[in-house]
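To keep things clear, I will list the structure first and then write my remarks on it.
For this depiction, one protein chain was excluded, whereas all remaining protein chains were kept in their positions.
Labels run A and B following the written order; every chain starts at residue 1.
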Amino acid sequence: MGMDFGKVTRRRFLLRAMLPAIAAGAAAGSPRLSGALAAVRSVSVLASTGPGPIPVTLNVNGTAHALRIEPRVTLLDALRERLALTGTKKGCDQGTCGACTVLVDGRRVNACLTLAVMAQGKAVTTIEGLANGEQLHPVQAAFLAHDGFQCGYCTPGQILSAVALIAEKRPTDEASVREWMSGNICRCGAYPNIVAAVRDAAGARS
Amino acid sequence: MNAFRYAQAHDVASAMATVAADPGARYVAGGTNVIDLMKEYVEQPSLLVDITHLPLRAIDASARGVRVGALAAMSDVADHAAVARDFPAVAQALLLSASPQLRNMATIGGNVMQRTRCAYFRDVSQACNKRAPGSGCAAIAGVNRQHAVVGGSEHCICTHPSDLAVALLAVDAVVHVRGRAGERTIPFERFHVLPGATPQRETVLEHGDLITAVELPPSAHARSSYYLKVRDRASYEFALVSVAAALDVTGGTVRAARVALGGVAPKPWRSHDAEAALTGRPATAATFAAAAQAATRGMRGYGQNDFKIALTQRAVARALAHAGGAA
Partner (left out) sequence: MTALVGAPVDRVDGRLKVTGAAKYSAEIAVPNLAYGALVLSTVANGRIAQVDDAAVRRMPGVLAVMTPANAPRVNASGPQVGYPVLRVLQDDLVHYDRQPVAVVVADTFERATDAAAMLRVRYDAAPPATRMNGSSAYKPAQVHGKDADTRKGDAEAALASAAVKVDNTYTTPVEHHNPMEPHATIALWEGDRLTVYDATQGVIGARRKLAAVFGVPTENVRVVSRFIGGGFGSKGSSWPHVTLAAMAAKLTNRPVKIVLSRPQMFGSVGHRPRTEQRVALAAGSDGKLTGIVHQTTAHTSVFDEFVEPSGLISTVLYGTPSLLVTHRAVRLNTATPTYMRAPGESSGSFALESAMDELAYALGVDPVELRVRNDTDRDADGLPFSSRSLVQALRAGAERIGWSRRDPRARSMRDGNLLVGFGVAAATYPMNRSAASASVQLRADGSVLARSAGVDIGTGAYTVFSQIVADTLGVPVQRVRMELGDSAFPIAPNAGGSTLTASAGSALKLAALDVRAKLAALDGADPASLASVNGDALVAILRKHGTDAIDGRADAKPGDEKKNFSMHSFGAQFAEVRVDPELGTVRLARFVNAFGAGRILNEKTAKSQYIGGAVWGIGMRCSSTRASTSGRAGS
């Protein structure tokens, strides 16, 4: 009597069965596809990779890493589970907490909703790439000084987000910092200290 | 997530040919909606076609308005001077959406295509006619605080989550689409469809169609537009009710009006009733109150969302006051 709506769909297994046929058809220019392609003249269907592991090269903190991973691997899981770069955290895995915030070509994004294969050719910056040897990044130092963390789990994401906020030249009054940091949540509730740390690092006048 | 094949497109024609040829193929751009839905198994494409390398990112401002490439990021559109100046509701709606990280990732095209946040839609163990046609709608007799008060049907009472879409409606945006037959334009009001008996259909697009741009035509009412978002939290949350109001007030009289609502319907909701109560009338609080009342015509609650009707009325009045320059 228990119902299981769409958890496993016939459509999905059907598609899985169809995959080899479609791929073969596409390669051979089969009549089955000619109707769909007719209006597009002689444009060919793109070659695809996967679903098994494919070569993916990630540039992280200035170092290139050659991986073999399935297309479905997110940038977050590539960092944490394949590259042992565990500084970037998984809080929700669905873009609602910001713990996985990294910089891609200098812009802050959620790594959990980014496919690793789509981050190829871009410069990824994680928390491990901020300090200069022993010398902490000013934002890291500010978080230390203002106690902008407790358990520390949201902290790398907060710091990356703050680094980006400063680079974006957002206003640094308290209300603006709260708004521009609102994509990073903290269950320990360190918010007042986080805001103080970000404002300090941004050189805000209090 | 299911295992899938990945293809990277560098021209529009190949991207379209690839998706059109495969009913299991989906475009992926920012990924903030499709990857999220794949993790919940709401969507299970067998092929993702990456369109982020297509030349559709430009934001071009001219005397003919602003043409926003479909791949332009929400954050870039929000920060664009011409958008903020000539279509303030659009910039405001964008800045009130999501989070800075998500706005860097998500594209304009993806944003208008995004799917409902209904908890039953997103939970494959629950009845949902949109996700699994014929299975029922668990929201109607269930937890429906976030759900629609107008435009729904006995099959579906979801709400459309996009703030941007509400603002686009109020500024008469036009969607540029490339399909099998070539290029076509779709006035934004006709882009989304109501669920009716087929809630699985959300837009007028065919499989394989690709949004190439969203055009914002210049107008006096667009230049005097305002977006109001009412939500429980102060940030990083979807709307309970939102309003995009655009008013052309000349000599104290409303020459043109647009009132669009979010959070109340399965698609961004244009209130022609409210607009009829505004056009040609003096731009006063009394007129705005009448229009706000008219905006709730036809609304009904489902038990936990009844408050949205009164909230719509108050939010419309507040938004009109801002758009009319009075607030």
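Just so it is clear, a residue touches a chain if its C-beta (ideal position, glycine included) is under 8 Å from a C-beta of that chain, and two chains touch if they have at least 3 such contacts.
Because the structure is predicted, anything quoted here is derived from the model rather than measured.
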In the full assembly, spell out which visible chains the left-out chain is touching.
A, B
Given B:A13, B:A61 or B:V143, the residue that touches the chain left out of view is B:V143
The missing chain sits against chain B at residues 1-3, 41, 119, 123, 125-126, 141-143, 145, 230-234, 304, 307, 311, 314-315, 317-318
If the hidden chain were put back, which residues of chain A would touch it?
1-2, 4, 7-8, 52, 70, 72-73, 77, 80-81, 84-94, 96-97, 99, 126-128, 130-131, 136, 140, 143-145, 147, 149-156, 159, 185-193
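Just so it is clear, only the chains that are shown with their structure count from here on.
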Chain B-touching residues of chain A, taken from the complex the two chains share:
3-7, 9, 11-12, 15-16, 18-19, 22, 26, 33, 36-37, 39-40, 43-52, 54, 70-72, 74, 93-95, 98, 101, 107-110, 113-115, 117-118, 161, 164-165, 168, 178-180, 182-185
Chain B residues touching chain A in their complex are 1-9, 13-18, 20-24, 28, 30-32, 35-36, 38-41, 44, 46-50, 52, 75, 98-102, 104-105, 124-128, 131-132, 135, 180-181, 208, 234-236
